[in-house]
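First, the structure itself, so that you have it in front of you.
Note that one protein chain is taken out, while the other chains of the complex remain in position.
Entry: chain A
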C-alpha cells in the first residue's frame, strides 16, 4: 500500500494536467474554427439573435408551425423528458387533452392523421425538429390565419425538409425555427 501512494499522487497530477487542462483547451482552440466558434450556432433575424439553430423553442401560436410539447417549456437552461411511463393514467389524460386541443385548432384534421410527435414530449424537451408530416398537417391552419396559399406553404415545408444523412441514413426532419423564420419572411 505505502509504496503505491507516492506514484498514485504524482501520476494523478500528471494526468490531470494532460486530460483536464491540455486536452479541453486544444479542443476549444480548434473549435473556434467551427461554425458558431464552438459557442453554439445562433440564428439571426434583422440583426437580432432569435435562437440557437439546434435548440428547439416554443411555438404555440396558430400563425406559426407549432413545435412539439416539452417537459421543460423549451427553456434550455435545463433539459428533460417527461419520464412518463406508457401506462401512466395521468399521462394518458395529458395526451388526450393535447389531441383535443390540436383538433380544435386544426379543424378538418382527423385523429388518425395526427403524427405521434405532436402529442408527445421529446426526450430533451428541446427537440428542434418535426417530421415532414408533422409540419404539413399544420399547413391548412396557417394558410387560413396568414392568408397564404396551402400550396406555397407545402412548398416551403419541402424546401426546409432535411433529407436523411447522405440520402441513406436516418429519418427526414424539418427544423421548426428555420421554417418559421422563413414563414415570417414570406409575403
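Some notes on this structure:
What we mean here is this: a residue touches a chain if its C-beta (ideal position, glycine included) is under 8 Å from a C-beta of that chain, and two chains touch if they have at least 3 such contacts; residues count from 1.
One rule holds for everything that comes next: contacts and distances are computed from a predicted model.
The unshown chain of the complex is recorded in UniProt as "Potassium-transporting ATPase potassium-binding subunit", chosen from "ABC transporter permease", "Potassium-transporting ATPase potassium-binding subunit", "Thiosulfate oxidation carrier protein SoxY" or "4Fe-4S dicluster domain-containing protein". The omitted chain makes contact with chain A at the following residues, 1, 4-16, 18-20, 23-24, 26-28, 30-32, 34-42, 45, 48-61, 64, 68, 74-89, 91-92, 95-96, 99, 111-117, 119-131, 134, 164-165, 167-173, 177, 180-181, 184.
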